[in-house]
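Chains shown are a subset, placed as in the full complex.
Chain IDs A and B follow the sequence of writing; residue 1 opens each chain.
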Amino acid sequence: MGTIFRLTSFGESHGKVIGGVIDGCPAGIPVEMESILRDMERRRPGRRTASKRKESDIPRFLSGLLDDTSTGAPIAFVIPNEDSKPEDYEYLKELYRPSHGDFTYHKKYGIDDHRLVHRASARETAVRVVAGSIAKQVLERSGIFIAGITSCIGPHCITRDYSFEEMEDAANTSLQCPDKVLSRKMRSLLTSIRKEGDSIGCEVQAMITGVPPGLGDPVFNKLQASLASSMLSINAAVSFDFGSGRHAAGMKGSEYNDLFTVHNGHIRTATNNSGGIQAGISNGEDINFRVIFKPIPTISKEQQTVKRDGKPATIQGRGRHDVCVAPRVVPVVEAMAAMVILDHSLLSKSVSF
Amino acid sequence: MGTIFRLTSFGESHGKVIGGVIDGCPAGIPVEMESILRDMERRRPGRRTASKRKESDIPRFLSGLLDDTSTGAPIAFVIPNEDSKPEDYEYLKELYRPSHGDFTYHKKYGIDDHRLVHRASARETAVRVVAGSIAKQVLERSGIFIAGITSCIGPHCITRDYSFEEMEDAANTSLQCPDKVLSRKMRSLLTSIRKEGDSIGCEVQAMITGVPPGLGDPVFNKLQASLASSMLSINAAVSFDFGSGRHAAGMKGSEYNDLFTVHNGHIRTATNNSGGIQAGISNGEDINFRVIFKPIPTISKEQQTVKRDGKPATIQGRGRHDVCVAPRVVPVVEAMAAMVILDHSLLSKSVSF
């Protein structure tokens, strides 16, 4: 993905490593390993609400850095898969798991092997977090910052808008949700869903602040089109909207339009229903958007399915698995946003790093 | 946009022509002008509920066809802009229209000229309809069909799922909505909104039937990511979701998962919450998705804004303009979907035309 800042990812969740190669990172950027590990920690399983699996999640860089500074050459890295236990998956050998990729992978690649689909594992998102964390560090040098929060888990949704600072602070909480009362409700829902052997959907909200006006293209490569594409490429993502988003269907132009005003000598908009993007191009206001994720398909409850030979069967998820992609997916959303904004910045002659 | 089937568009809404060039259309496909004109007619202003402007909307093909059959060479076409009246826009010379591209274009291109933004006009979507109509004709040869409907105008939304046939039939109605009672409500809402000098948001739903399993890529180039990107590249689009989409946030895995069954000897899913796409790849079920559009920013009501020099001003839309992008945007949504599916089909060795 990407035109100038490009990420190529590789690896299967149960191989020895997964990894990625970043092309087009500007040269001379100091890369702080601390920040990367902090983002990795946020998507790490092993927190109270997330899966029990333990992984080291420390990326090892193979190229492109000299004394922890980018050289302009491709930055390759691998992340070890410490406790891969292929036998945990043996029972899947003959089954198509509902709403997983077993069936579609078989159809696409013509190979009837249950191990194939491990490419689709959520583990792959660790690669995105590493690359996105580097992209964030580049953007921060130009005053561009990104923060994401868990905005809904199941029916429990935040009820007001949060400032960028409040969203940033939420990163340090276990559910990455800025509303403490709500967090407690979310946590007890997750506990009961786990007991039921079920899983649950969620929503993540993100804000990008400091984006200069002028990023994005007016027709096919609109900034929101790049964001939508990158968000829908995250496992389990099923919906993207920005600004007033889906509420816009019920709004009138006189409510939705962001009137221009002058603020401290700068032209600004009085409201931000446009979510920082007008006619495909950033207008200098905060960019904000939401992504909805479906419930994780692997559940411990028994489900009907078919075997690869078409015979009916039942299936029951085993081993370690989360019950909700939030909060672990929050840094993934941030990472994808960072890569999109950086790529558009590199395409523009007006931003420098 | 596109990897093999690629559309390049050009032209400003108030120049003499707009047009496009299609690269990568397979050779030997008979192109029916009738079908193109039918789709153009559906997005044409001048219907009762749409703007009063009259345009010929008949594309003239400049290359790539021989005896109305594609040759494999680029297909270029132009569409005349019959009644361009630049003086209609003179009053905008010094103003930034709220929620239009005037301000962002100025910032991006560094040119302070109100005529610049005419590239962003909804007129540009006519080019997409021509190209998409050709893509549809290619797809139909492999049994792939696409239908879109107006699913909401303001608060008036359809209340059940419709079959592909019902959706196709709606194409012939003035609002392209399959629910007749609802259509009447929508029409009266549009009338009152027009009287108020305001505009209103809406939602379009689409279904693609006949897609073979195996289209799409498992990681960055997921089929839903391509669809999302293409839909968010349509003027005024602010939200995309597929399958159960935004409802997924509140669903449990046991509700959402599409259980496999065997139907007439084929492995199928009992439900279709996944909207025909699992792990980024089509699974052979119907693909369905929704796109929400913001209200049209040009309204006759007076609004606060600023001049290009930062001085406060008021603005009032003049001339012809719609009050809602639906129903005219429905064939645009179909067109974008057709180009995405065709491009993925051409990338796959398993579909032939």
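One rule holds for everything that comes next: a contact is a pair of C-beta atoms (placed from the backbone, for glycine too) under 8 Å apart; a residue touches a chain by one contact, two chains touch by 3 or more.
Because the structure is a prediction, the values reported are computed rather than measured.
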item	value
Size of the entire homomeric complex in copies, 2 being in place	4
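One rule holds in what follows: only the chains that are shown with their structure count from here on.
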item	value
For chain A placed onto chain B, the superposition rotation in degrees, Cα atoms, nearest 5	180
Separation of mean Cα positions, chain B and chain A [Å, integer]	27
Touch list for chain A against partner chain B, complex	1, 7, 9, 96, 98-101, 103-105, 107-108, 117, 119-120, 124, 152, 154-155, 157, 193, 196, 198-203, 212-216, 218-222, 224-233, 235, 237-246, 248-262, 265, 267, 269-270, 273-275, 278-284, 292-299, 301, 303-306, 310, 312
